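Some notes on the structure that comes next.
Note that one protein chain is taken out, while the other chains of the complex remain in position.
Chain naming follows the written order as A and B, and within any one chain the residues start at number 1.
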Amino acid sequence: MAKQTKINWSKHSQLIVPLLSIALIVLFNAFRDPSFFSIEITTNNAGSTVLTGNLISILNGASELAILAMGMTLVTAACGGQDISVGALAAIAGSVFVKVLRAGEITPVTIALGFVACCVVAMAFGAFNGTLVSAFKIQPMIATLVLFTCGRSVAYWINGGATPTVESPLINAIGSFIPGVPVPTPILIVIVTAIVLALVFRFTSLGLYTQAVGINQRAARLNGINTTMIKLLSFMILGVCCAIAGVIAVSRLSLINHETLLLDIEMDAILAVAIGGNALSGGKFKIAGSVLGAYAIQALTITLYAMKVPSTDVKAYKAIVIILIVVIGSPVVKAKLSQLWKKIKEGKQGKEAVRA
Amino acid sequence: MQNDVVLSMRGIGKSFPGVRALHNVDFTLRKGEVHALMGENGAGKSTLIKVLTGVYTKDAGTIHMDGVEGEVIIRSPQDAQQAGISTVYQEITLCPNITVAENMFIGRGKGALVKWKDMEKRAGEILQSLGIPARPKQQLGSCSLAVQQMVAIARAVDMDCKVLILDEPTSSLDDKEVAMLFSLMRDLKSRGVGIIFVTHFLEQVYAVSDRITVLRNGELVGEYEVKDLPQVELVSKMMGKELEGLSDLVRDDTPVADTSTPVYEAAGLSSAKGVNPFDFAIRKGEVNGFTGLLGSGRSESVRAIFGADRVTGGKVMIDGKSVKVGKPIDAMKQGIGYLPEDRKDDGIIADLSVRDNIILALQVEKGFFHPFSQAEAEAFADEYIKALEIKTASSDTPIKSLSGGNQQKVILARWLLTHPKYLILDEPTRGIDVGTKTEIQRLVRKLAEEGMSVTFISSEIEEMLRTCSRLIVMRDRHIVGELRGTELTQDNVMRTIAGGGD
Partner (left out) sequence: MKNNNLKRREPLTDTQLLMTITIGIFFTMYFAAMAIWGGGFLRWQQVFDMLNNNAALIIVACGLTVVMIGGGIDISVGGVTALVVMSCIVHMNNGGSIFTAALLALGIGVGFGLVHGFLISYLEIQPFIITLAGMFFARGMTTIVSLEPQKIAHEGFQQLMKTKIEIPWLGYIAKKGNLIPARMEIGVVIALLIVLIIFFVLRKTRLGRNFYAMGGNSQSALMLGVNVKRTRFYSYLISGVLSGIAGFVFMMHTGAGNATNAAGAEMNAIASAIIGGTLLSGGVGNVIGTLFGTLTLTTIKAIVTTSGLRDPWWQSITTGAMLCFFILLQSVVLSNRGKGGLKKMVPQWMKITQKD
């Protein structure tokens, strides 16, 4: 029994880093302001009972990031590189969604139609990125630079200029609360997405194939895996994630602003993957880690906001956190540290030997 | 005579954890000679070269050079260069994007500025005097591989090298290019440069070398004048078997009547990796082998069978029916399995668990949408861990933390799990302990008895003779012979490998 728990623990050791980061932030806040975590039950403008509080806003605010981090983890694992166009792609998807909704009346059917349309468009753009990466062997970050450069303009173009709005209680239900449900809908969407993804992993060999391609592409090919296809697939799944994130972001504000929608989220998504203990050079991955990483980032952001740091300055602090993480993770530093550790150990043993 | 010696290495020893790579090896190089360094895999050639070029530091022994008082200390590649030892590797270690002249002079000399005119003039002179068909201003990448290699040699010559090491320079060259390289080598010889020539091609050794030093298992076998050492004797020295007294190993099984339809049959098969079109067939329950020295094309041939390299031509028949095998998955669907030669780069998925590594091939065959359940995978893994006695803490352990032999067994398990009709094993016993080796050999015989067709490749002839009932002999990427039944003697095999010279 004891042995069993030990094995399980080592299996999930990857999650230590994100859990530790969250714990640190929680501890910090607990000392700074104990009321930080209080959850209140209030009645919102629409008259329904809802949950509010910092904790809820962390969970709620990180929704898009968590969903993007899931897809980003797959791309990272399969290609050993990252997609920097996710923000732009989410803007495109959001625009398509809005375009479809504005074509007629907003009903559950048109919303479903809009969602399918933006998924298809986002998957097509994902396939474009994936083709550049897998067939033309361009580094992922460079390949996705194209869409990064022009994606938001494409989003602008789709809606022909303005920042169109989509007003409807149905959209509010997606962006904030479903009447009668006290939990913000984006949180529910994250849970649904996670379950769907879990089912995909359960009923296909996606996990095994992706890791095999990411760790040893040559061996994967010799075992009959179509490595090009797997990379393409990872980008298309990320495309769907972008579509979902785009829809949430649009629904929150009931409008699409191509320039500010999920701005700079690509960096946070990559950071979430890294904090989640996944190697940015690809290979083994744990999506749960990335999701936890996403919440850790959001917790950090909300904490900084709570400390009255202006939202524009948050970037600078995040940059420092990123640098710290990658420096500690750098092989050179790791080697130096383990050398140092060895020396200390040897020194101790030496002293003990002398004593003996 | 002694004055001619430009380099003398005495009693060189070098060990790595668990392996003694070199033990008490002597090597002498004279002015103006081409000295071939020969040996099979693991003989210690590359270790010796690396000791000489400062990549490794030796554990024991001394190195002396002409014109240097006392011992020569070589701790880094830079030290070696300063001592006048230059190396040209099989892979071009030049930059393809800059000009020929720059490649000859970059990283040398002082001053902040590049004197293009002087540099190009000097480069032109050297290239012309060595008869190298390259122009100084030409981008290196636009030269053929042979010319690139020659440019690397020209760089070495200009750096006043006394000892030039050519480490398998001809592996990727065609006949004409090899001839060009040889004429350059002869030219350098006449200028008094001592050349150490490492190659796997026997004919080339005899075409250009004056002397041969043979290593085996990290020890010196001997130094010979080329004219005193016939090709077949060289092979026997590399393989470690004397020609006399081998006939007792003759096997007594007579060839089986070959009337059944072959399980696998190929005609005129060729691949992008430069193997010449070949015909091949294997019958049910047969164990055959591809033999030949390293680089003879034995691995490339089986890779072509499995579709591991891009197949460029030929017909394939499985059980008499014509099929197309262009990629590994095609071969797998036809019931072919392939254990690659390079376990680390082509075989294991290092970070994945033993279990995932075992089920990988079968999972791919079964299809993307039909994953094994955890329980099924566990059952498969446990079955084979037990059957092959794989030593691992659990099926969850990452394969990279297993020993080489156990990793190999995992890869073997991966293919056995797919129950192939035809299994190709390329050097399954390389770099693993003796116990596991015999286990694998026994397993191969057993599988054949159960009706599986197996192709078995090994650098050790003895092992091949023990396991195979038919041997296909390759030399310089051609099939040069096929031995079966009573013809299967070490003597015969070596003569066929060596070819020509008696």
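Things to note:
By definition in this document, a contact is a pair of C-beta atoms (placed from the backbone, for glycine too) under 8 Å apart; a residue touches a chain by one contact, two chains touch by 3 or more.
Nothing here was measured: the structure is a model prediction, and the numbers come from that model.
The residue touching the chain not shown here, chosen from B:G141, B:G192 or B:G435, is B:G141. Screening B:V34, B:L52, B:M65 or B:I92 against the full complex identifies B:I92 as the residue touching the chain left out.
Checked against the full complex, the one of A:I39, A:V116, A:M307 or A:V326 touching the unshown chain is A:V326. By the touch rule set out above, chain A reaches the unshown chain at residues 82, 132, 136-139, 141-143, 145-154, 156-157, 160-161, 264, 267, 270, 280, 310, 312-320, 322-323, 326-327, 330-333. Seen from chain B, the chain kept out of the figure touches residues 77-78, 81, 92-99, 102-103, 106-108, 111-114, 116, 120, 124, 128, 131, 133, 135-139, 141-142.
Operating definition for what follows: only the chains that are shown with their structure count from here on.
Remark: chain A and chain B have CA centroids separated by 46 Å (rounded to whole angstrom). Residue ranges of chain B in contact with chain A, taken from their complex: 306, 308, 327-329, 332, 338, 340, 345-352, 356, 360-361, 363-365, 368-371, 394, 396, 414. Considering their complex, residues 7, 11, 202-206, 208-209, 211-212, 215-216, 218-226, 283-284 of chain A touch chain B.
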